[in-house]
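Handing you a structure now.
A single protein chain has been omitted from the complex, and every remaining protein chain is retained in its original position.
Now for chain A:
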Amino acid sequence: MPESVMPMLDKRRGDPPPDAVCAVGLRKSYGDKTVLDGIDLRIPAGSVFALLGPNGAGKTTAVKILSTLIRADGGQARVAGHDLAGSPGLVRAAIGVTGQFSAVDGLITGEENMLLMADLHHLPRRTGRRVTAELLERFDLVDAARKPAQSYSGGMRRRLDIAMTLVGSPRIIFLDEPTTGLDPRSRHAMWQIIRELVTDGVTVFLTTQYLDEADELADRIAVLNDGRIAAEGTADELKRIVPGGHVRLRFTDPEAYRAAADALREAGLPGLTGAQGGASGDEAPALRIPSDGSQRELRSLLDWLDAAGIEADELTVHTPDLDDVFFALTGSDDPAPAGPADRSAGPPPGSRSPFRPQPDSPSRSQETAR
């Protein structure tokens, strides 16, 4: 087996690690709708890379192109060292793909699905049976092995899907939204599976719309928005982009809120400026006070609140997280589906994220004609 995984080296000190994926200027349009508008990616072998973006950002299209399912309109890419356009066969031999919509044959059993993969990877019969048994065991599918895959629950299908991907021992695995639609338990089980893949030295290319998932799993994260990479880096690097840390004071009584807001504005204390009203009308008014969340800052804040006679109904400390980055970069206050018709509409009721953007966050208009 070719040793394609080398220890990660610092780029400045030695040879760069071999790239599992290297793409330059990938473009794709459907009709006059541009889905990918020139994206560049570089993923070192043996790392976990997350492509993060709202629905419709182009994540799945990027995976489809890099996994040879569809052709790009422009740009170049090498996957596992092979040119995507020139030798797709060699790329296919090195990758495994688990699509967003489960790529299992629902009409046959889980075990038959696995043996089908073994046959298509040209494993000897005995090896195929052994690999199938091992993977069914590893993914907790032994009891369901003889049942048709269409009777599986969402989590079981996803596990079978990944087990099938692993039959060919791919060096690079594409996981397109591996946890979308899974319940919390299945989601954590999937995270554990992905972590185990990495310890085997596999490169994982993962797309997700969940920020905590990218934070949890990925070495590097690229934020994809409207077909472009809005930012790329480690989770910590991305969090540094936006000053999202603050203390949030919530009031049930509008009078108390107004009094507190006035007091804050008058005080103008260092670190206590920038108070803002609640971002939307459907929740209790709240104030955000920039803070790094340290004990010292919190104490001085609390002392000041006491001195000013402000009593909030609820106080929460919010450290910068990828939500802040995400909303700042994507200029969207709504991570939920935004179809062509409702791009300009506000957040629908029941918007998933508890975090609202700060009103002064850069809000790029969604002028793109769809």
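Keep in mind that, in the parts below, a residue touches a chain if its C-beta (ideal position, glycine included) is under 8 Å from a C-beta of that chain, and two chains touch if they have at least 3 such contacts; residues count from 1.
Basically, contacts and distances are computed from a predicted model.
Student: Any idea which of "Quinol oxidase subunit 2", "Carbon-monoxide dehydrogenase small subunit", "Protein translocase subunit SecD" or "Transport permease protein" UniProt assigns to the chain that's been left out?
Tutor: Its record in UniProt gives the absent chain the protein name "Transport permease protein".
Student: For the chain left out of this view, which of A:Asp83, A:Asp119, A:Asp143 or A:Glu314 touches it?
Tutor: Result: among the candidates, A:Asp119 touches the missing chain.
Student: Which residue from A:Ala85, A:Leu107 or A:Val142 sits in contact with the chain not drawn here?
Tutor: Touches the omitted chain: A:Leu107.
Student: Can you work out which residue in A:Ala23, A:Ala77 or A:Met164 touches the chain that's missing from view?
Tutor: That would be A:Met164, which touches the missing chain.
Student: Among A:Ala45, A:Val97, A:Leu141 or A:Leu249, which residue is in touch with the absent chain?
Tutor: A:Val97
Student: In the complete complex, the non-displayed chain touches which residues of chain A?
Tutor: Residue positions of chain A that touch the missing chain: 30, 67-71, 89-90, 92-93, 95, 97, 99, 101-108, 112, 116, 119-122, 148, 164, 168.
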